[in-house]
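Everything below concerns the one structure shown next.
One protein chain is absent from this view; the other protein chains keep their places.
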Amino acid sequence: MSTLDLLRNEATTRFLARNAIFAVLLLVFCLAVAISDAFLQPLYIFNVVRQVAPVGIAAIGVTFVMILGGVDLSVGAVISLTSVFCAVQMGGDADNTAFALLAACAIGAAIGTVNGIAAAFTRVSPFILTLGTGIAVLGLTQIYSGGTARGIVAPGFREFFNFRIGGIVPVLALALAALTAVGLLIQHKTIFGRQLFLVGSNRRAANLSGLPTARVTVLAYALSGLFGAFAGIALLARSGVSNTLSGQGLEFQVLAAVVLGGTTFEGGRGGIAGTIAGVLVLVIAFNLVNISGLPYAMQLVVMGTIIILASAVYGQISARSG
Amino acid sequence: MNHGHTPLLSVSALSKRYPGVVALNGVDLTADAGEVHALVGANGAGKSTLMNLLSGAQSPSGGEIRIAGQSMQFAGPSAAQEQGIATVYQEFSLVPQLSVSRNIYLGREPKGALGLIDGRALRTQTIALLERFGLKLDPDAEVSTLSVAEQQLVEIARALSFEGRILILDEPTAVLSLAEQENLFAIIRQLRRDGMLILYVSHYLKEVLAIADQVTVLRDGEKIATRLTKGLTVDALVETMTGASGAFDKAAAPRTMRDEPPYLVSYQADTGTSTLTLAAGEIVGVAGLVGSGRTTFAKALTGNPLPTAIADIRRAGESFRFASPRAAMREGFVYITEDRKRDGIFTELDIVANATASALNRLGRGPLRDVRREKAAASDMLTRLRLVASSLGAPIGKLSGGNQQKVLIGRALLTEPRVLVCDEPTRGIDVGAKAEIHEILRDLAASGVAILVVSSETEELLALAHRIVVMHERCFVAEMPVEEADDMRILLAASGGAEVMEKNNGN
Amino acid sequence: DQASDAAQTKKAAEMVDTSAFKKDGPYKIGVSAGYLANSWVVFALQHVRWEASKHADVTNVIVTDASFNPTKQISDIEDLLRQDIDLLIYWPVDDSAIASVLKRAVDAGVPTVQAGGGFSDTPGTVSNAYISQWTLGEMVARKLMADLGGKGKIIAMLPIAGTTAAVDQLDALQTVLKEFPDVELVSTEYGDWNRAKAKQITENLLQRFPKIDGVFSPAGQMSIGIAEAFDEAGRLGEVTMSPGDEYNGWLKWVAKHGQGGAVTFPTRAGQEAVKIGMAILKGEPVKRGVAVPSVYISPAEISKYADMEAPDDWWSSELPAEFLPKQ
């Protein structure tokens, strides 16, 4: 019986560890509401969600890679490239939209696949690998765009994604929700999703157990690239133009969100739900600072502090659950 | 035994609690200089915990440790080391990226001029140490390039280099070859003569009775008894350990004959090609010294070939050469690793995930999982294997070695193998669990699976196999039905002295 | 501030003796771009190439990009000098950061001309084809005040914090504001010439301030993001947008909404720079600075400038087709 309640509280600590981020989210949200009731207005909430759509979407893809024990720093560059490319292909003509979107996704997936192959068949550290491919892709984007944000988005493209259903819910926010659902589905309901965790937890064991580790790796990075492309499209939908710099630095926001969400660099843990929570924590914090009228500089300070504190809280709890 | 004077080591009411677990509970123990004191007990009995407390790697939750009468509170391993306590831990405790010499003297590097490290001195010290104890190691080799056995020797050399008062050895022989074991025992006897106290943890009870003066038995974190080894038998010891007569029958189960044709395996190693047959329903034991190439063969057979280790399999016209474990599994060839922690378990994932890892596709629908079916299949399998676990949701890392091994076997069985290759299936596993696993393998064979068991424990092979092949320098040099096999013949063949014997192809 | 701007105009009028730099062709022109990932400077650079192409004795134009990193710009210039360029045209990431390396260039007999940024009065800069970010800012500010009727709450959207543009534009605004006590600057933000960023910042400002009467935003590409935010919040009606620059997307917006207008931010600054440079190489005396004037374009006349077919990220210019950036 002593073993029984031991297991009970062991289970509870494990539960806590898994869901620490949601506690943090709740905390930050309450804080937000306390400071400004804006956070109770649906209009504003969804605005926040829409703001974060690009980062959130990219973070879903990167989560796959990090569950696998990898990381994808090229996602920022992918976002820039795909959004610029998309705009140019649209060329201000609605007929081109479908092709532009598909082609952009193809490019994202292709870059991801390259990362994946390198990660699967070599022992290179994914951090440095994707840092490198990121620089290369950034260069490609510059060559392609020649420094201007070339291209004109198709008419109706921006309008569609920013249209508020019932005057409240922007399509872009829905898109984020939908892609989150897709992510959750892949994570929980597909064999690939389970294999991600197995490979991330112990690659050698996975290989000996007959898992297609290489395929899983490549697919994970490809997905990260694909979601990067989705994010690029979302960014374009938000702003209507895009250039080399649009996606720059986003990879680190993404990274922060994923880690806040409880997906570790070691792999084998975490998941999409946590990531989305992490994304929301960051964006709420950012808007909070903004609303409370602190200067831009202070926003950076607070952001940094939150990242550290939140992941500290998370770390403490999960440490206790072993 | 109680001497008149204060013993070198005396432990009283020592306890260690981990969140949830009581690993050690009010243990008393005294041991004296010039003594080899063994600790035995089932997996999870608390042996390593006790050793970790004595070596300062962990600090007790209660009780007292006295060294030569003085009460000790070790702040950390270095504190214990200053008291002359050196330890060979059960877990790998080296830095793989560093050279042998740097590992041995890690934390105690010799300083020269200006307080800078004297690399030359470090090297000569190391060479001297290795020579003194007859350990064959290259001081400059990087540890990550050594075999498991060689790495263990480095750990031992490191412990010996302290020249302290107490030497702790936690399962030092698990991966050592016979020769290396003999050398280690010689060293231990020497040290005992020099008045050192050696605390010796092992699952190999014969070994324990051979080397130790006294043996303390732990069960569930509590001390059951301390006995003189003189006159003590393995069975008696097992009884105290398990609380019941746990001695398992040594008679191999009768082979169930099948009419399916056997697999003919030809193994091309760097040292030449040799062959082996495997028939459904029989258990073939592979004996050999450490480093004789058994694991490499076992892996080659199941889809992990090296350029110099290739297994060609023929059977009734068909022939295979597997390029990946995946491919091997498709034909029903499955490998269970000798190195659970490193190549076997998915530590932080739960038992179901671990058990179903290889069978996801057959349990799912297309690319989708069938979670309910996974749970059902896992729990059926694991009840069949008599797994002892609180809940299937618990991470496998929390299970004892024996239960982890059962889950790995379950993982293999869920793929419905035709040929099951078990590499050291009971390494580091207590007698109770060991007997159960043997039972499982026998049943499997009876149900028509061909089983290959690689083991460094001759008794195990004698108890389990129908037929024993011996490997020497990566080739099969001898083969004998278990009825004709015994320690001597196997050892002889394994060490290269194989007398030619007419092959009995097992059917 | 105003005084220094006046002083600057005066200084710019001074003549420079360039005989020291006189040399015969053929000439190699080096261009050190502080950054190129920005349509305005790309157009400016195309103007450099266009003008260079008109001079038979200019053999080639070598371009380096410091991508917003002053340290790299120093290295770039050092490397350009290694390649024996005869003329250095540059626009800075940060004026003071490259002052000393420019000085080294001039000492080495390579004339330097600053193109498109604010007037730079350092020994390292022989002459400027400059656009007074201060004057531009002032024009924008005054127009905004007029449209606001001299009262209300306004926000300011500036480019990358620390750049000459950001510093001078803000300074000009604050100077003008002194004359309008009833106008309150409630918040100053930095949108990094980034439309999306400007939009996000504005979305939050809209939450913070129940009422915003005016927006000071001299950079067109940010003005659009701001306008979008107001629009989506259904508050476009309440706000008065300041003029932006000739960023085509903004021009299109003005044409559509008949509001705000524009202050030219001529990309031909690059062309001017080459003209000055060639004069220097010929040894002809030149002014310390040639101001490329900004003029106000009212919404009414905007259609003459706006190119509805071209992308948003585009600048109205006289560039011949073959020199226009690929579209």
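Labels for the chains are A, B and C, by order of writing; each one numbers its residues from 1.
Going forward, a residue touches a chain if its C-beta (ideal position, glycine included) is under 8 Å from a C-beta of that chain, and two chains touch if they have at least 3 such contacts.
Note that contacts and distances are computed from a predicted model.
Considering only "NADH-quinone oxidoreductase subunit K", "Sarcosine oxidase subunit beta family protein", "Autoinducer 2 import system permease protein LsrD" or "4Fe-4S ferredoxin", the record for the omitted chain gives "Autoinducer 2 import system permease protein LsrD", by its UniProt protein name. Across the entire complex, contacts from the unshown chain go to A, B, C. Within the full complex, the residue among A:Ile143, A:Ile168 or A:Ala181 touching the omitted chain is A:Ile143.
When the missing chain is restored to the complex, the residue among A:Leu40, A:Ile135 or A:Ile165 that touches it is A:Ile135. For subunit B, the list of residues touching the undisplayed chain reads 55, 57, 76-78, 81, 87, 89, 91-98, 102, 106-107, 109, 111, 115-117, 119, 138, 141-148, 151, 270, 342. Along subunit A, the points of touch with the absent chain fall at residues 118, 122-125, 127-129, 131-140, 142-143, 146-147, 252, 255-256, 259, 264-265, 295-308, 311-312, 315-316, 319. Where subunit C meets the omitted chain, the residues involved are 33, 36, 60, 62-65, 67-71, 74-76, 78-80, 82-84, 93-97, 99-100, 161-163, 166-167, 190.
Criterion: only the chains that are shown with their structure count from here on.
Comparing per-chain C-alpha centres with the mean over every protein C-alpha atom, the closest match is chain A. One finds 73 Å separating the Cα centroids of subunit B and subunit C.
Between the Cα centres of subunit A and subunit C there is a gap of 35 Å. Rounded to whole angstrom units, the spacing between the C-alpha centres of subunit A and subunit B is 43. The set of subunit B residues that touch two or more partner chains is empty.
Interface of subunit B with subunit A (complex): residues 19-22, 303-304, 324-326, 328-329, 334-335, 337, 342-349, 353, 357-358, 360-361, 364, 367-369, 371, 390-391, 393-395, 397-398, 411, 415. Across the interface of their complex, subunit B is touched by residues 2-4, 6-7, 9-11, 13-14, 188-195, 197-198, 201-202, 204-212, 268-269, 320, 322 of subunit A. Residue ranges on subunit C touching subunit A, taken from their complex, read 36-39, 41-43, 161, 187, 189-190, 192, 194-196, 199-201, 203-205, 207-208, 221, 224-225, 228, 232, 249, 309-314, 325-327.
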